[in-house]
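Worksheet: the structure to be examined is printed underneath.
The other protein chains are all here in position, but one chain of the complex has been omitted.
Coming up: subunit A.
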Amino acid sequence: MTELSQSNTASRSLAAERARKVKAGLRRRHMTEKIFRGLGIAAIVAALGFVALLFTDVLSKGIPAFTQANLHLEVAYDPAIIKLTPAPVREVGQSDAGFEQANLKWRSSLVLLNWNKVLEVAMRKSAPADYDIDTRQLLTIPETNARHILRERYVEDPGLLGKTISIDLVASANVDNWVKGNIDRDLPDAQQQLGADARALTDFFAENGTLTKDFATGIFTNVDSRAAPASAGLAGAFMGSVYMMLVVIILAVPIGVASAIYLEEFAKKSRLTDIIEVNINNLAAVPSIVFGLLGAAVFINFFHLPISAPLVGGMVLTLMTLPTIIIATRAALQSVSPALRQAALGLGASRTQMVFHHVLPVTFPSILTATIIGVAQALGETAPLLLIGMNAFVASVPASPLDQATALPVQIFLWNGNENRNFFEARTSAAIMVLLGLMILLNAIAIFLRTRLERRA
C-alpha cells in the first residue's frame, strides 16, 4: 500500500512536472506561432502596400493623360491662300506609274503651301474681335502638326476648296499643361512655356467652348511624335509588341514543347541529358540583357537581319521564353499518371501515338498557361531590346515584322526621357497603364483557360 501510494505520489509529481514542462513549452510554441503569423501578415501588408503605392502613383499621374485639350475650329479653305494647281485627273492611256508620279508631284506641291495661314485665320475667327496677339504666339496654341492635318484633309477631298468645315485639332502640349495646371499658373512670365497673350487666349477659348478637354483617342491611334508631342501615341509601339509576341509564339512554342517532349518521353537518361537539363535551368536564370548582347552579335552582325526590327526582337525574346516553356512542359509531362502511358502502350499504341494522342492532350492546359505567362513576361522585357536598336524613335506603324519599330515597354522608357517633363510624365504613366492592362488581360486569359480546360479534362 505504502509502496503503491509512494510510487503513486512519485508518478503524480512526475506527471505534474511533465505537465508543467509541457505547459511552459506550449506557451513558447504558441508564442513562436503568433510571432510567425504576425510576421506573415506584416509581409503581406507591406507587399500590398507597395502595390497600392505603385498603382495610386501610376493612376493619379496617368488618368489625366487620357483626356486632352482639343480645339474645335471653323476652317475655311480659302482659295486666296491655297493657290495651287488642281489635283491630277487620270488621263486616257496614262500608265499607273505615270499617274502615281503626277499625284506625288501634286502632293509635294501642296506641302509648300502656307497652311499655317489657313490655321491662323481660323484661330483668329474664334478669338475675340481684334485680339492683339502676334502670329508666332498664336500658333503655339494648336499642336505643330495641325498644318499637316489641314493638308491631309484637303488631299483626301480636293473639293473642300472654297468651303468652310469644322475640324477638331489637338492643342499643343504646353496648352494642355496650362489648362490642366501641370505647370504652376502663378510662375512669372520668364518661367512659363506659353507667352502671356497665348495663355490669356487659351483661357478665353476654354471659356467659350473652342477648347475642351476630351477623351484622348490619340494615345491609342497615333504613333510616337516629337515634332508634335501632344499627338504622341502608342499605336506604333503596340504593333511592334504584337509582332514580337507573334514571333515569340511561333518560335518558342513549337521548339520549346518539342524539346520538352523529346527530353521527357524519348531521350534515354544519360549524362548528356543531365547536362542539357542543367543548362536549360541555367538558361532560365540568365539576365535578359545578355540575350540582347547575343542577339546583337548573332542576329544582326552575323546573320545581317535588320536593326530595330520586331523579328529580331521576337527572336531575342524567344531565347528568353524558351526555358520557361520547356521547364513547364516537362513538369506537366512528369505529372501525367504512368497508368495512362502504360494503358496506351498496353493497347498497342506506339510511343509517338501514346505521347501525341494521350499524354499531350492532358498537359495542354499547363502548356498553354506556361506559354501565356512566358509571353506576358516577354511583353514587359525592355533591356535586351535596347541593344538591338529598338529604342529608336519610330514615327510610323510597322507594316511587317521587318520594319523598324519600338515596343510598349521601350516606349515608356523613351517617353520618360522626353524633354517636355510636364506633359510626358502623365503620358508615361498612361503608357504604363496600357502595358499593365495588357499584362493583367494576358494573365487573366491564362487563368480562365486553365480552369476551363482542366475542368473539361
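Here is the rule we go by: a contact is a pair of C-beta atoms (placed from the backbone, for glycine too) under 8 Å apart; a residue touches a chain by one contact, two chains touch by 3 or more; residues count from 1.
The working rule: contacts and distances are computed from a predicted model.
One chain of this complex is left out of the view, and of "Anti-sigma factor antagonist", "Substrate-binding domain-containing protein", "succinate dehydrogenase" or "Iron-regulated ABC transporter membrane component SufB", the protein name its UniProt record gives is "Substrate-binding domain-containing protein". The chain that is not drawn here is touched, among residues A:Leu187, A:Leu347 or A:Leu441, by A:Leu187. Taking the complete complex into account, A:Ser225 is the one of A:Ser126, A:Ser225 or A:Gln411 that touches the chain left out. Only one of the listed residues, A:Thr273, A:Asn422 or A:Asn443, touches the absent chain: A:Asn422.
For subunit A, the residues in touch with the chain missing from this view are 104, 107-108, 111, 144-145, 148, 183-184, 187, 190-193, 225-228, 247, 250-251, 253-254, 258, 300-301, 304-308, 311, 356, 389, 391-396, 400-404, 416-422.
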